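Removed from the display is one protein chain of the complex; every other protein chain stays in position.
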Amino acid sequence: MNLIEEFNTYRSEMNEKIMASDNKVIKRFFNLDTNTYAEGALDIKSKEMIGLACSMVLRCDDCIKYHLGKCYESGLDKKEVFEVFSIATIIGGSIVIPHLRRAAEYWEILEKEGNKNV
Amino acid sequence: MNLIEEFNTYRSEMNEKIMASDNKVIKRFFNLDTNTYAEGALDIKSKEMIGLACSMVLRCDDCIKYHLGKCYESGLDKKEVFEVFSIATIIGGSIVIPHLRRAAEYWEILEKEGNKNV
Amino acid sequence: MNLIEEFNTYRSEMNEKIMASDNKVIKRFFNLDTNTYAEGALDIKSKEMIGLACSMVLRCDDCIKYHLGKCYESGLDKKEVFEVFSIATIIGGSIVIPHLRRAAEYWEILEKEGNKNV
Amino acid sequence: MNLIEEFNTYRSEMNEKIMASDNKVIKRFFNLDTNTYAEGALDIKSKEMIGLACSMVLRCDDCIKYHLGKCYESGLDKKEVFEVFSIATIIGGSIVIPHLRRAAEYWEILEKEGNKNV
Amino acid sequence: MNLIEEFNTYRSEMNEKIMASDNKVIKRFFNLDTNTYAEGALDIKSKEMIGLACSMVLRCDDCIKYHLGKCYESGLDKKEVFEVFSIATIIGGSIVIPHLRRAAEYWEILEKEGNKNV
Partner (left out) sequence: MNLIEEFNTYRSEMNEKIMASDNKVIKRFFNLDTNTYAEGALDIKSKEMIGLACSMVLRCDDCIKYHLGKCYESGLDKKEVFEVFSIATIIGGSIVIPHLRRAAEYWEILEKEGNKNV
């Protein structure tokens, strides 16, 4: 199981358990969170780039992985994703670099997996 | 060794080594930290719920585990702990969700272990 | 106009304008935020203490003011509110102290205003 | 002097003094910071939206003002800017709301000033 | 009243009130906080530079002012203080810059006041 599958499997499994706990505030927040990234005045690609950059400056590896996956799906290319990385690094400082390393690694796997599926 | 034992073992071992280093400020802070959660004008359960929520919005997995253990000991039930989770998630935003997943997983283990001991 | 009125007036005015902007995600989040602190498995007082402590460790003065007002309304006394302050200070460290000063000042005004209304 | 002029005047004055202090690391960082938002694989509008959202989740009012000004200049309209606001609010949680209020106020002034100049 | 006096006056006044509230955890923490910066294996100047840099990356203006005052008292010169500024800016990123501006302004006042006293 690679990093992508590992992340997605744990994420789905735990999300399901959290939903099953039947806390209304959490359920509505999960639902709202999904709606936030739907096409609107801004397109999905722009929203996912914003989600990625925010995840980086807040230094949340799981959030970075999630939005990297979505950025890849919405057609972002390597030059673009590294520009998002660069903005987040300048805003958040050197403290972001360890997360940048893991983000670069995850992006590399996304590209490899994508090429396999062609 | 499950997640609970792993966490507690490493925590105890390293706390001992840190105490042995004989830095007075750190020693006094560790001592003060323990006193903070003693019964006072507020009861222990209230204090541990506060400790848990703060650990979640500050996104510290080890702190979450510690306070989840204490919340469980002080008699918090699942509905209550999920209300604490919901407040922390709304205050801290979607960035808290990965920690919420690990918190829900740890709580599940606490409940299972607790039932074994009955 | 004292600190309490100033805070409440600006807050109401801007909330209205934000609602008028008609962004559905924001509107739903504001609504959800309000529901979070409603009586449930936990009572309102417990939820507001949690909201206050989280606001302190995240160092958000406006959030502190808001939850201090709610804590006061829900009957928290000075000894209790200072225990919440103490937990937040130990968790968040000396970096919380400037916010603790402003929180203590705001609490003092709340008590004075409350006594006037008796 | 309105909020926009006040912010810009202080910013320029202090930036000049900081540059005059002749610390090479700071000078190069200021220069690099400016380059980060130049047109590249991503256009300026996308970069400024990212800058704005990151400033909001990191809760830096001055950074928000700066990027709001740039977003306005690069042609973002109200619906778009509120979608950026909504993403930042969901990611960062209710702790972002006080900054959202001040951002909405600043955007309103930007629009008023812009209409005056037509 | 200049920025330095304003800061010191409010700080002293509120610290006194907080001490008067007689919460033991807070009192002991205030005391411990003071001891932390006493001469030990490291000299006071080193400790205050560390305190200053940490306050900057955590973006706490009041903490910055406090440690800038102590750095000035312990004999730090302008070149040295700007090197501390530069480390904090690189670690914390552009989000630190608004605090850097206010820090540079406060340092300037400290130098002016110091020269008056000669």
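As written, the chains take the letters A, B, C, D and E, and residue 1 is the first residue of each chain.
Everything below uses one rule, namely that a residue touches a chain if its C-beta (ideal position, glycine included) is under 8 Å from a C-beta of that chain, and two chains touch if they have at least 3 such contacts.
Keep in mind that this is a model prediction, so the values were computed, not measured.
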item: Chains still shown that are in contact with the chain withheld from the display; value: A, B, C, D, E
item: Residue in contact with the excluded chain [from A:Met14, A:Leu52, A:Leu76 or A:Leu100]; value: A:Leu100
item: Option from B:Leu3, B:Cys63 or B:Ile109 whose C-beta touches the chain left out; value: B:Cys63
item: Interface with the unshown chain - residue positions in chain B; value: 10-11, 14-15, 17-18, 21, 23, 25-26, 29-30, 33, 54-55, 58, 60-63
item: Interface with the unshown chain - residue positions in chain C; value: 57, 89-96
item: On chain A, residues whose C-beta touches the chain left out of the figure; value: 59, 78-79, 82-83, 85-87, 89-90, 94-95, 97-98, 100-102, 104-105, 108
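Simple rule for what comes next: only the chains that are shown with their structure count from here on.
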item: Chain D and chain E, separation of their C-alpha mean positions in angstrom; value: 27
item: Whole-Å gap separating chain A and chain E, where each centre is the average of the chain's CA atoms; value: 38
item: Residues of chain B engaged with two or more neighbouring chains; value: 32, 36, 57, 79, 82-83, 86-87, 89-92, 94-95
